[in-house]
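One protein chain is absent from this view; the other protein chains keep their places.
Chain lettering (A and B) follows the sequence in which the chains are written, and residue indices restart at 1 in each chain.
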Amino acid sequence: MDALLFVAAALRISVPYTLAALGATFSERAGVINIALEGIMLNGALGYVLGAHWTGNPWAGIAAAIAAGLLTAWLHAEATIRFRADQITSGIGINLLAAGLTQVVLLAVFDSSSNSTRVVGLPEWRLPGLGDLPGLGPVLAAPLVLATLLAVLFGQAALFRTVFGLRLRSVGERPEAAAALGLSVTLHRYAGVLISGVLAGLAGAWLASEQHYFTDGMTGGRGYIAIAAMIVGKWTPIGAAGACLLFGAAEALQITLQGIHVPSEVLQMLPYVVTMLALAGFIGRAVPPRSLGVPYDPERAS
Amino acid sequence: MPAPAISLRGITKRFGPVVANDAVALDLEPGEIHAIVGENGAGKTTLMRVLYGLIQPDAGTIQVGGKPSRIASPLHAMRLGLGMVHQHFLLVDTLTVAENVTLGREPRAALGRYGRRAAAREVRALGERVGLPVDPVARVGALPVGMQQRVEILKALHHGARVLILDEPTAVLAPHEVDDLFRALRGLQAEGTTIVLITHKLAEVKALARRVTVMRGGRVVGGGEVATLSVEEIAHLMVGRPIAPLHARADTHRTVPLLDARMLDVADDRGLLAVRKVSFEVFGGEIVGIAGVEGNGQPELAECLAGLRRPLHGTVTIAGHRVLGRSAREHFAAGLAHIPGDRLRRGLVPPMTLAENLILGLQRLPDLGPGPLLDGDVLEDRAATLLREFDVRPPEPRRRAAQLSGGNQQKLIAARELSRLAPALLAVHPTRGVDLGAIEFIHRRLLGERDAGRAVLLISSELSEILALADRIFVMYEGRLVHETRPADTDERTLGLHMTGRGAETPIRHGAGAS
Partner (left out) sequence: MTVAAPAASRPAAPRAGRLALVLAAPLGAIAIALAAGAALIAAAGESPLEIYALMLRETLGTGYGLGQTLFKATPLICTGLAVALGFRAGLFNIGAEGQLVVAAFAAALVGVAGRALPATVLLPACIATAALAGAAWAAIPGVLKARFGAHEVINTIMLNFVAFALVAWLGRGLFVAATVHTAEIGPGAVLPRLGGLIAPLRGSPANVAILLALVAAVLVGFLLFRTRLGYELRALGFNAPAAEYGGVSIGRAQVTAMALSGALAGLGGLNFVLGYKHFFELGFSDGVGYMGIAVALVGRNHPLGVVLAALFFGALSYGGLAVNQRVSKEIVDILQAIVILAAICAQPAVERAARRLEG
């Protein structure tokens, strides 16, 4: 199989992973563990399908996906920041909620427990110059692929070169220090979580757009894999993107090998096993933000 | 006459049944250095936290520069010109010095970018101006503690502090670093900054402050011009009774080495060498003290001796058994008892009961229950006895450990470890953050262990404690033992020099303690 085509496919497939991982990076750098990515993505996918279904316009789908992502992420933010609930369990709860909710809506709107009706996908842009590159050209022509690449670069700069990024990181490392200087821990953590809501919602939209359908449980664990990518990428946007390419390649490989005599179930395992191996291989050196997972309680701080 | 910089009246604060501040009144003159003294638990820190807006008083008023003010948060306090340097620094280890100092008041470049170069310039200039130079691009986490304190002070100044509050600033400094700090503080004072020094070290009060306020039991019990008060008078006010004499010590009767370390090399969490070629022996019937400024390898050495950290090279022998550093259990079994330096992290399981905490490390002992089981009644009876014997309050086996005060928690840990009747005892900062009564109790018990023929290794940064208890003293600096002496042959000044590497190096002959 043509190497360039494979890379193009991997790139395309890695978009949802990358967007979700990028969002998670902001959330976790601010100190909030975000395992709810899976649920945010799922709701985002459904949002896209509903928006595109009702208006026939993919951009309405995008808007709906972002809204769904924001709402879901806001739920996680409320639970973990205002109520100081356990962040991991909150993520799991939200994922379960999204699973049930999407099933209910699927039944109600499309009268099916497995999939929606077909919807329009995002348009392909023929950008002059960029679009004509061999192999990679068509991939870069898809709006969300380009947007993802730009988002990663922008995210890296935002996190490490801006005042906002500096403050966000300080809130995730030592919220007591930031609070003592008058910074709002709450505000920055909400920001981090909501950013992940927008991005993971977009990730879900991309999935739905590519498939042109919403199917029950269509995220298939990608949200969790995105978390793993973020860890492997040492909580940096560029690192996470790199890891996502790896996982995207694993999924691309799985699809490529479908035709050959490898049982489909074994192939299905591939992305998950790759994730587990990556986590085992890279953890030793990766240090998370110091206050990650610790709810901030001003009464009990220093 | 100019209005006082700060004026407190009737400040009262309760935490449940405990009255931490009881109608406290205090005036701070602009441009003075004012010391607030009292023993642990006297209410000084609470008062300063009220002043800095970290907590709200139940009653009382605050005036800043003559104007009544309500300080609702640290941000408020900062805007009013107050700055605080806490005992436990509030620094972000992964950020640079400049980033930490300017956080919240960052110089900006275009498009919301952080003005890195401008920040570095500002911070460097500030440091040089006040006499506390720093490297703006160094990562704070990699800096020694004294440097980190400088960053904290510069941070407060950068945010416009005209009143600087320092909470026990010299707890982590060696004597010459204290000199640097005091020089800088005097310089700031000359510029008109008001400085509040919270401390329990009276020598420093005498050296630096113009006026002193003494607190005890949440109240102001006295104070005045430092020049007119003697150290003894201030101490008397602090404690409410004449100071107890230095622990009377019987002569040591040494037996055999019960704790032996040879050529220990131990790495820290980052993989860097924290303990270098350390060798020493502790005989039964003596207390050996290792003095040193925090962060010179003591935690790593203690963990290695306790079986919590494997040495890269070298051996540890406990009561004649070579131990391999595989686990704490191995070391306990060989005959070591361990009072850890961090009682909340290592020494206790706060949500568990006192009875359960009293078996931490002992849970595999056969006499606590049949086979794999633990007998709850045995645990409770044992707890009742130990709690009574060690004066732990309240002596209720079913209480949760988290509800005890620091001093009682420390006594509980001491009770547990001493109940092992182990031949060797390792005590790390055994009286840190503990009230005076508990300190005396623990010191007496440590001497008791020594008199009973056990080997006690005391690792502490509190020089008065080391001088009071140890029969032999080592100084640890940058991972090495650089000096060996006896209390009679030395003093705080000399030890302090060795603790910062400025002492004449006296080669330590292993086994040279015998005499």
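The criterion applied here is as follows: a contact is a pair of C-beta atoms (placed from the backbone, for glycine too) under 8 Å apart; a residue touches a chain by one contact, two chains touch by 3 or more.
Since the structure is predicted, the reported quantities are computational estimates derived from the model, not experimental observations.
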Candidates B:400, B:420 or B:443 - the one touching the absent chain: B:400
Residue touching the undisplayed chain, where the options are B:87, B:189, B:279 or B:327: B:327
Candidates A:5, A:71 or A:85 - the one touching the absent chain: A:85
Residues in chain B touching the chain absent from view: 14, 16-20, 22, 41-43, 217-219, 306, 308, 327-329, 332, 338, 340, 342, 345-352, 356, 359-364, 368-369, 372-374, 376, 393-396, 398-400, 403, 405
Sites on chain A contacted by the missing partner chain, in the whole complex: 35, 75, 79, 83-86, 88-90, 92-94, 96-97, 99-101, 103-104, 107, 220-221, 224-225, 227-228, 231, 263, 265-266, 268-269, 272-273, 275-276, 279-281, 283-284, 295
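In this section, only the chains that are shown with their structure count from here on.
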Chain A and chain B, separation of their C-alpha mean positions in angstrom: 45
Contact footprint of chain B on chain A as seen in their complex: 161-167, 169-170, 173-174, 176-183, 290, 302
Contacting residues of chain B [partner chain A, same complex]: 73-75, 78, 84, 86, 88, 90-95, 99-100, 103-106, 108, 111-114, 155, 159
